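Every protein chain except one is present and positioned as in the full complex.
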Amino acid sequence: MTMDVQSNAVIEPITTSAPPHPLVEFWYHFRQNTGAVIGLVVIVALVFLAVFADFLMPHSPLEQYRDAILVPPVWHEGGSWTFVLGTDDIGRDMLSRLMHGARLSLLIGAIVVTLSLAVGLALGMASGFFGGVVDITIMRLMDIVLALPSLLLAIVVAAILGPGLFNAMLSVSVVVVPHYARLTRAAVMAEMSKDYVIASRVAGAGPLRLMLVNVLPNCMAPLIVQATLGFSTAILDAAALGFLGLGAQPPTPEWGTMLASSLQFLQRASWVVTWPGVAILITVLAFNLLGDGLRDALDPKLKR
Amino acid sequence: MLRFILTRASLVIPTFLGVTFLSFLLIRLVPGDPIEVRVGERGIPPERLAQLRHEMGLDQPMWKQFADYIGNVLSGDLGTSIVTQNPVLDEFFTLFPATVELGLAAMVFAVLAGLPAGIIAAVKRGSWFDHGVMGLSLTGYSMPIFWWGLLLILFFSVQLGLTPVSGRLDLLYYVEPVTGFMLVDTWLSGEKGAFASALRHLVLPAIVLGTIPLAVIARMTRSAMLEVLGEDYIRTGRAKGLSEGRVIGLHALRNALIPVVTVIGLQVGTLLGGAILTETIFSWPGVGKWLVESINRRDYPALQGGVLLIATTVMTVNLLVDLLYGVLNPRIRHAR
Partner (left out) sequence: MPLLDIQNLSVEFTTRAGTFRAVDGIDLAVDEGEVVGIVGESGSGKSVTSLAVMGLIPSPGRVVADRLSFAGRDLRALSASQRRKITGKDVAMVFQEPMTSLNPCFTVGFQIMETLKVHEGLSGKALKRRTIELLEQVGIPAPESRLSAFPHQLSGGMNQRVMIAIAIACNPRLLIADEPTTALDVTIQKQIIDLLVQLQKDRGMALILITHDMGVVAETAHRVIVMYAGQKVEERRARDLFERPQHPYTGALLDALPERALGKRRLPTIPGVVPGIGDRPRGCLFNPRCRFARQDCLDLRPPLFPDPEGQARCYYPLGGDMWGAPE
């Protein structure tokens, strides 16, 4: 572009291009967000670790090396390459336990998100689609669940069901259902009032077809974001339950449980406490970064 | 305005009934019925069991039992703790001020740090400060606070010896509980050093509990400010020749506060949930620690009452926030 006001001829190219494929466009926006890319990379690495843990683990997560109790990490004095991140109070290899823990945490995340998403989606769609009494009943129920602090509710459910990893997953799922239900309801109601839905209704589409073929695919974006962020909530809450003794039970190498059972060694062998926490923080942060990135890339309001 | 308050308040009633029903169900859902829970593993002759069941109304139909329960709740009878045999309500309110004190301190910390951080990040959008605040707040938001508390203890208490590890006050001091708030009570007692001791006990737990609200408030303030700073009336403020401080600190902030206050209010639930973990780590004698102990001791009546009272607290605070929202936002206030 010329800077000269009284300019001579200036040639400026006129660029016309076909709009890019939605996925390409999504990737373009997503890639701009460094944090989100980092989050994705970390998650991919974690999944790799979790899937191939059996081949990558230097030791069994449960085996107790009685002659190597509370060995510090390799860079500390007295550390050895046999136990890179040290050992815990009964001589189990920290690194192997953490890797196995990654598998558990991702599994927890996946199961909790699947369960709560499925239930929340069903409730939200029913609520948004049928309206009236159904809507009011479901939304009041969700309000009740939301009136309790999520961790407290999870604790109560865990107390009713009894401690254990599976029950912890169930109780964390219950807690997050309202988020999906509300989100779905709002999205469904927004979509339902659009002309194309009215058109296909006029054309004679049945309610199930209307819901699954027309409405649902169009309200996926906020749900994908919420599901990603749901991973971090699930991992965090399950770890908190484990820490309180209501989640996975020892000797299961779940990160929160690991933390709880090594509390008394906080001063003597800080690595026993440090590593599980670092693992939780990194994993949760990665999912939050990814979720934020997805939100920015999928939210048309923020697109230029 | 009165009508506004009444409408909002009436919306809480069904939720309250629902929560009451939930806590009513709680004790019936745990393995064993309330009598068995109560007698534990000692065993009891069947005729005595039947008599007890009758006394407690357990042979009545469900709806009748629930109606009785609501009646009891409304008259302030939340049952008695199995372990201590004290009324649950008394136990709760003996411990509640400690939790409120911790929660308030955490909130003050979160607001004092989060609000300015969010404002500056928005004003200096894209700067290093902005990136730093956003990065830190996402980290804080992702923080397993039980671990965060341990790290802080390790560093400030164990390594540096700056703060005590647990409790609310050094054993050296005895302070008559007047308000239940240790800071106030030690201040009133006039005992030398007691206030400082209470403060030093409070700092670390408050920071731990305030971390997630801090992160949420900083992020929310930033995004609310960014939105408001693009509004026409901000340009009008500048066109009037107002200083940047007045444009941002008065005209922009006043509008940005509307969503921020809502978010702060919603953090109260998070705060009470987080208090369970924080109080456990710091041996803080509040209701959070008490709830965890109740579960571990299978003291279900205590758990039942505690859950109901905490849910009621959260609902009350949410209602207050809703009303405050009306006060802050003139457009809501004047709507019917």
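We call the chains A and B, going by the order they appear; numbering starts again at 1 in every chain.
Here is the rule we go by: a residue touches a chain if its C-beta (ideal position, glycine included) is under 8 Å from a C-beta of that chain, and two chains touch if they have at least 3 such contacts.
On a predicted model such as this, the values are computed, not experimentally measured, just so you know.
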Open item on the list: In the whole complex, not just what's shown, which of B:Gly103, B:Pro213, B:Gly237 or B:Pro259 touches the removed chain?
Closed with: B:Gly237
- [ ] Go through subunit B and note every residue touching the omitted chain.
- [x] 231-233, 235-244, 246, 251, 254-255, 258, 328-331, 334
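As a working rule, only the chains that are shown with their structure count from here on.
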Task: Cα-centroid distance, subunit A relative to subunit B, in whole angstrom - done: 25
Task: subunit B residues within the subunit A interface of the complex - done: 14-15, 18-19, 22, 26, 29-31, 135, 138-139, 141-144, 146-148, 150-151, 153-154, 158, 269-274, 276-277, 280, 291-292, 295-296, 303, 307, 310-311, 314-315, 318
Open item on the list: Using the touch definition from the top, list the residues of subunit A that touch subunit B in their complex.
Closed with: 35, 140-141, 143-144, 146-152, 155-156, 159-160, 162, 232, 236, 239-240, 243-246, 256, 259, 263, 266-267, 270, 273-274, 276-277, 280-281, 284-285, 288-289, 292
